[in-house]
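Data first, discussion second: the structure below is written as structure tokens.
Note that one protein chain of the assembly has been removed; the remaining protein chains are unaltered in position.
Chain lettering (A, B, C and D) follows the sequence in which the chains are written, and residue indices restart at 1 in each chain.
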């Protein structure tokens, strides 16, 4: 049961990927795929549901590579962990965050004093606030931090109230509140299609580039060739087709150099 | 100000922190009260209907016993979800501190019922027999013997339960109920603001100590020795 | 096959589901054993050092009491984080079922210690006095009186604890320990595959009933009546 | 085994069988017992005979395995639970192990049976305080049972059993932990309640003195059965069973005395014309003077080594061990005289005597 994940550079050594949610499924699919075998990669996928723990485990070496976070989440982690830094191996996709509502069809219908649920996990809180800002509902501080929160709102003309909830409960409480921000992973599982069902969602542009998901590993493995192959593997056409079909195109592929993120 | 130096981030989110304290107190107090009553009732039912009890009834016992175990089998996070419709029906909302009360109560009262059962089992059957010989009915035995002779044990069981409950409230953050646990986890822990985590835990610790202290004091007082 | 019809998604993740069962059993058994021993020791320390105990020592009692409360104050998810370096040191990994044992043990043993304390407090002081009059030392009193006379109560306390522990293992998914709780939450609940949630919970329920049944049976057997 | 008219307690063919290590143990075995209103009924027997188990069937604390329990005309086994509760309130019970409520003060313990009655707190406490005074514990009203001595606990239990003004008091060794003086006080109290209020009392005791001083009837239990019963004077003066005899003897302390005398070297060395005699007699309120008569009529001198003569109700029961001295002829005449007057005479082995019944010796 214990697996000492000493990040091994030896060929054919098993790579342990830590992941969660739909990413976990995707990487399980990839691990079993012909494409992986062709590249000579033995992949083992481990579900670790707590993001902080997953990053910790990656930095410490129990997990070789993780696939679950956006770049901004990684930055936030690095800010606090000067010794155990993580680095991105490559970009994977962007999942648009959406604003969902049972009661209203358009942003403009959201009334004064409405209650809006946003994620209580920090990367998604900040991301949600940014989305609300681009929807024109609120205004945030100039230098809004990567893990900013509701304290950083400078203008809230509709006097919206915010409830921070576990984002996985989003689809379950959507009928109970005026609007709920739901990340796509969660929306998908709740049979919501961000592109069709949300009343507003993220677009891929410079303002959302830090929301792009990445593969991450401990800094010392930055140049591990095998790990780098994982990025390539992810963007393999056959695999991308599978993902696109399975998730109705809501996991928008992003294949950019790491420099794009900075 | 000291606070700002030792706990810079706490100072930053001070109103939220204070709100967290109140939320925790609110949830703990109310769910203690409600789950306390429920658990006591169910615990007593378990004691009196079980084999050798004053109102032995293997059917009622079996049923109650199984329901208690059933409820205890459900992971809290799932309980939150399972409870949604019921919560909505009772408190007309499914998020926030009040909504959290429903799953908290359902999550803790079966536990308390077991504790009550174990505590009351300790009462000397001979004393109950003496009460029966004096013509006490089941209700009198419950109120005048079980709840009286078993009081110190009940108090100790309650301490354990309230402390467990405080622990449980930290998970209720999942449905936006806030509270110190949520502050500690979703602000302190998830945002790497260790000072917030530590500050929140210190306050929780204080509450736990307070509960234990008050409980111990009460238990000692009720033993009369 | 029946399974496929009633629990289509379970059939789909069958190996994972089976693995979940084993993981839960693995975590429950081992952390029960380790936390059992630890909790028993600490519980006994609490009983014997407290006021009127056979080795009264207000200093040791105060310290142990406070450590227990301190550990009980830490939300499990934070405990996972706090335990991180210790876990790494002890089991050389921080994820997976084995790594989960460390925080599970630390999370549950203080609880068990309290249960043990409450259970052993019930033993008639006159019987302990009789043992002292026969020249029994503290160790003999612990092993021959407390652990013997208090056995049925200890067993009941253990049932409550093991069931709580099964509940706790469902949270250990946070560090990739898997188990049925994780299956129920991160597959069943999070993906709206209710059949998975229900199936996982049914198995958990089965385990809870088994623990309760075995415990009750043992407790009854050790009372001898 | 008289058939009483309307007994207040009527146990009919009552049996209680326990399972003990797999084997059935007949703690009470088809017992029939009728106790009339106003009686004081003692129950004696060896340890483990089934006394406690038997009396516990009177208020159904112990459900009989078989048989019928009728108290105050009601078949208890047929009562609804609320009727049974009402019936129990009229049966006070003092337990062998006190069974006090540890969380309540002495006063509150005595108040307990009154809690379910519609009387004011003031009255209730007044009554409880009065009872505590009666049992000599007024100053302990605010103590808790743990702070009491064994006898004090027992007295609290006695006061508690009386609080409900019961019709029947069932007492299981209620005075065994009490000193003789306190025992006397308690017995006086019980006698008084019996005489003034007609309280029916069923009491188990190991102290024959208690039976003799307050009981009207007595039953002797052995191995789950009542092997002998009747009026106290009758049973004590004329026991039919070896066991009863044994108890009666021990109550007169005669067993110990006989042993002592047999073991005394001084008494082995009797002079010519001396005999050690063991005399047993019972008379209806004796107005005779046997010893004086022996001296007067036969010029025999009696040196009393041991004597226990007491009256149970109207019967005098006596045990005497004497050294009788005189000429052989007169000794024989004297013994004959005693025999004629209903005294059983037994010759004890002195140096000169043979271990024979004196009766046989001379007839």
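Miscellaneous remarks
The rule is short, and it goes like this: a residue touches a chain if its C-beta (ideal position, glycine included) is under 8 Å from a C-beta of that chain, and two chains touch if they have at least 3 such contacts.
Nothing here was measured: the structure is a model prediction, and the numbers come from that model.
The chain that is not displayed touches the following shown chains in the complete assembly: C, D.
The residue touching the chain not shown here, chosen from D:34, D:103 or D:152, is D:152.
Among C:4, C:144 or C:220, only C:144 touches the chain left out of the display. Of D:15, D:32, D:238 or D:260, it is D:260 that touches the chain left out of the display. If you put the hidden chain back, the residue from D:10, D:39, D:111 or D:173 that touches it is D:173.
Touching residues on chain D toward the chain that is not drawn are 18, 20-21, 44-49, 51-53, 96-97, 142-143, 147-152, 154-155, 172-173, 176-184, 206-209, 213, 246-247, 250-251, 253, 255-257, 260, 266, 285-296, 299-311, 316, 318, 320, 323. Residues of chain C that touch the chain left out of view are 124, 126-127, 129-137, 140, 144-145, 148-149, 151-152, 222-225.
Methods note: only the chains that are shown with their structure count from here on.
Top contact pair of chains, counted by C-beta pairs, is B-C. Here the CA centre of chain B is 56 Å from the CA centre of chain D. In chain A, the residues that touch at least two other chains are 52, 168. Residue positions 81, 189 of chain B each touch two or more of the other chains.
If touching chains are joined by edges, the resulting network of the protein chains shown has some other shape, matching none of path, cycle, star or complete graph.
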